[in-house]
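Okay, here's the structure, questions in a sec.
The other protein chains are all here in position, but one chain of the complex has been omitted.
Order of writing sets the labels: A, B and C. Residues in every chain begin at 1.
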Amino acid sequence: MNYDADVAIVGAGLGGISASISAVKEGLNPIVIERGEYSGAKNVSGGRMYIHALKSLIPDVEERAPLERPITRETYKVFCNKGRELSFTFKEKSKTSFSVLRAKFDRWYASAAEEIGVTISYGTYLMGLQEEEDGITLNTSLGDIRVKYVIDAGGVTAPVARLLGRNLKPEHLMLGVKEVISYVQDLPEDEGEATTVIGLTRGLKGGGFVYTNKDTTSIGVTLKVDSLQSGSIKASEVVENYRAGLGLRGDVLEYSAHLIPYYGWGNLPPLYYNRVLAVGDAAGLLISDGFVIRGMDLAIGSGVIAGIAVKKVIDGSPLSIYEEMLKRSFVLSDMRKAWKAFQALSNPNFYGEYEDALCEALSREFLVNGKQRPTLIEALLKSFYDNGLNFSEAVKEIWKIV
Amino acid sequence: MTLNILVAFKIVPDETLIKISGDKVDLNVPVKISTYDKNAIEEGLELREKYGGKVIGISVGVNDRKTIREALAMGLDEVISITPKTYADALATAKLISEEAKGYDLLIFGESSTDGGDSAVGPMVGEILGYPVITYVRRVEIQDGFLVAERNLTPEVEEVKAKLPCVISVTGEANTPRIPTLKQIMESGKKKVVAKEVEIASSSRLVNLTPYFVPRKKVIIEGKLEEQVQKVVEILRGNL
Amino acid sequence: MIVVYSTDQEKFKKLSGFAQTLSDEVIGVAPFRDNHVKKLIVAKTEDLAVETISEQRPSLVLLSEGKREVTVGARVAARLNAPFSSSCNSLKVEGGKVVVERLGFGGVVKATVELSTPAVVVIQPPDSESREFETEIHEYEGKGKMEILNTKRQTSTVNLQSAKVIVSVGRGIGGKENVKYAEELAQVLNAALAGSRPVTAELKWLPEDRQVGLSGTKVRPKVYIAVGISGQPQHLAGMKDSGLVIAVNKDKNAPIVENADYTVIADAIEFCKAITEALKK
Partner (left out) sequence: MENSVIPLLKRLSLNKYEVSQESHISINTNICKTCVEKPCIRVCPAGTYEAMPDGTVTAHYERCLECGAALVACPFGAISFKWPDKGITYRYG
């Protein structure tokens, strides 16, 4: 039987490009199709990438890639009721993560792939597909092609899976709404700050972020879709209140939005089926453990593995080898480690109530008004009690995350 | 007769994606084949389909693999990519193209590029090579070693004839550039690209680039049609 | 010494006036007779114009905006081994260099370019007084490389550059048959009717000389009414200097909104009909 390519990769984002690079390195002939006019045209990320996975593919990535700034400061800001605010910053000059802007980054990454012979077809939209006994035919806006296997790297909405009948569920998704603003933080050029913000998405399950770029700042919120559905605030308003609440100056340069997979290790959708392997967001790969949200390194990691796995499958291995390889890699092992924290974070108390109780307690600590000051524990117990929360439950929940 | 055609195309920043922040202009944005240069490529391909021969592309500027592949996918037989080490103005670009342009029957350019838009490189190449220069062509035919073309010089339309070899520039109305199929895109990776880096001096210099922006009131008038009309009538009264 | 070249009598006069503010020695080249320069060479064709301008060995060649002028200018530049710049809005001479300002990148960016001399510049000159002379006229004859089989001079249908009010239509008007509603509005306002590039050059709903934009005419009326124009950069470049901009558009996100003083969110045809009626009263 004739094939136009060994494997079609749907989507030229981080997962798709990584898969194409590793497929070419394995001696395969992949074709990547991308709906945007260039890689990154339709991509939005909060904008912080842990670069270990990319480094294993491109060792000198720090010199070559258009990364924004290394993250050298980790800040947490908790906004509570009554204008109270708790924040702390941890500084460490390691270069394990960088802020990135995807329009620029993905374009560079795609050109790196094109350098080694990957063909990416832009402005190409997957309209349908037919599964056959020994292959799969893709119907695209620029004509049909027949391939042996397909890698679904189409992002969180998983175009291949949806064409084959899978539906998305609100409880497995977060909505990221982001603005790039012209504000530039006063920091040395080789330093950047990542701020996690809690408490400015009042009434909605979610959080916020602020990342320092080279000469812009990325700010945004991530909101559980199901809490938006049942809430009373419009997604479009949350980000504006958030920006106003942060008090950052500067012109808004771009307004964007994207869905974020929020499955967790225990609820992952199928990673492979029929002749399809899913990578990155399309496979639901995302880690959220209260300290970090990671998706990009998982997309790269799973993409690289998928490219290798396809070669093994063509050589006779069963498709399940893909999942086995993922389990042995950081991709699924890190997801599994984060699972407890992920579940704990789904506790509604995390959004509003714990923060308020904590600030209440700190307020009791810092307020010197002539009355006897309680100890910190006493203050915590009292404020949790006042807020109708169970302190020991809270400690257990928090313990799961830590 | 068969025709040997050289088509020049420029790789330019997509002007719709240029980033402007305050008084800064960021041109490090995705690149594309300059709009009317796609018409030049299409014209070359249509002439090849009609008369036979070869269509070679030439591009002076950034050697962007993605964009060059798009030009090849449209149907060019081969591309020569010349990257100057320093800024090359229109004249410097014309000199570089002229060096590669000998031996062709026809040289095709787009009417202007979407970056600088001097509309100069084509006529300059013609002058350097001593060929007839026919700009703003919207229709072209080959008759026994001669080229007959219709030029749109708004408000004039001129029909002219010149002996090959010659240089033409085509307008956007000359044709509709084709969109390659996925299979053509896959094939394009196998075609030949000759890439060179060169040194060339320019006699002009870009001093600076600033955003060009006239501030406006940006008032939105919504509501019932009668009310909208009333408001606009009042605005017009105050300004005429 | 400066050579000025234009195929349009009005523009020639203006350009000579501007050239004379820069130098006492100005030679004109044109396809017609004129007395706004001391010395004029009449050259009927492009090929002849290129020959004669180059032969003068000028230190600066100024050409007016126009397709023939751009072609002639570029060819002269190649002959003189001189830098070339078209679409310029301003020019000054600084320390032996020519410094011009022009728009680029579809009109979103203003560029300052420095040219060594001799230089060739296509420019829309600032208004300057033009004197009359007892002109010494030379007529040039000769055959060029290109034979002109025939020329259809479509009479110019409008003068957009001098219009005080312009009603301009874009693709959003929906079809050629709907252009009449904008035309009626233009009539009651005593305005000139213009169009965007798609409407003129591509769809032919209006003659091409009515195109406003980077590739058409650059206008600066007191009031510019954009009907169904989304506001692509190339169009904005042609109307940015208008006094007051009123847009009519269905889409609140269209870039024209950011570039208009007032945007009426409405159907273009319905709005044209209604306001024409209202203005008649």
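The criterion applied here is as follows: a contact is a pair of C-beta atoms (placed from the backbone, for glycine too) under 8 Å apart; a residue touches a chain by one contact, two chains touch by 3 or more.
Just so you know, these numbers come straight off a predicted model, no measurement behind them.
J.: Kindly name the visible chains that come into contact with the excluded chain.
T.: Across all of the complex, the chain we cannot see touches A, B, C.
J.: Specify the residue from the set A:S22, A:T72, A:S97 or A:T216 that touches the hidden chain.
T.: A:T216
J.: Which of these, A:G143, A:G231 or A:P374, touches the one chain of the complex that we don't see?
T.: The missing chain is touched by A:G231.
J.: Identify the residue among A:A103, A:V118 or A:L345 that touches the chain left out of the display.
T.: Spelled out, the listed residue whose C-beta touches the missing chain is A:A103.
J.: Given the contact definition stated above, which residue among B:L17, B:V62 or B:L164 touches the chain not shown here?
T.: Answering carefully, the residue with contact to the hidden chain is B:L17.
J.: Just name the one of A:K148, A:H258, A:R294 or A:K311 that touches the chain not displayed here.
T.: Missing-chain contact among the listed residues: A:H258.
J.: In terms of residues, what is the contact footprint of the unshown chain on chain A?
T.: The missing chain touches chain A at positions 35-37, 40-45, 101-106, 123, 125, 141, 156-157, 168-170, 173, 175-177, 179-180, 216, 218, 225, 228-237, 239-241, 243-244, 247-259.
J.: Counting contacts across the full complex, list the positions on chain C that touch the omitted chain.
T.: On the side of chain C, residues 251-255, 257-258 touch the unshown chain.
J.: For chain B, which residues lie in contact with the unshown chain of the complex?
T.: 16-17, 19, 29, 220
Basically, only the chains that are shown with their structure count from here on.
J.: Measuring centre to centre with CA averages, how many angstrom lie between chain A and chain C?
T.: 51
J.: Distance from the CA centroid of chain B to that of chain C, rounded to the nearest Å?
T.: 20
J.: So how far apart, in whole Å, are chain A and chain B when each is placed at the average of its C-alpha atoms?
T.: 40
J.: Counting only residues that touch at least two other chains, what does the list for chain A look like?
T.: In chain A, nothing touches at least two other chains.
J.: Where in chain B do residues touch at least two different other chains?
T.: None at all.
J.: In their shared complex, at which residues does chain C touch chain B?
T.: It is residues 46, 50, 67-68, 70-71, 73-75, 77-79, 81-87, 99, 103-116, 119, 144-157, 165, 189, 201-202, 207-209, 211, 214-215, 222-223, 232-234, 237, 240-241, 243-246, 252, 257-266, 270-271, 274-275, 278-279 of chain C that touch chain B.
J.: Can you list the residues on chain B that touch chain C in the complex?
T.: Touching chain C: residues 13, 15-16, 18, 20, 25, 27, 89-91, 94, 112, 114-128, 131-136, 148, 152-163, 166, 171-173, 202-212, 214, 216-222, 225-226, 228-233, 235-236, 239-240 of chain B.
J.: Could you list, by residue number, the parts of chain B that touch chain A in their complex?
T.: So the residues of chain B in touch with chain A come to 14, 19, 21-22, 28, 30, 32, 64-66, 69-70, 179-183, 185-186, 188-189.
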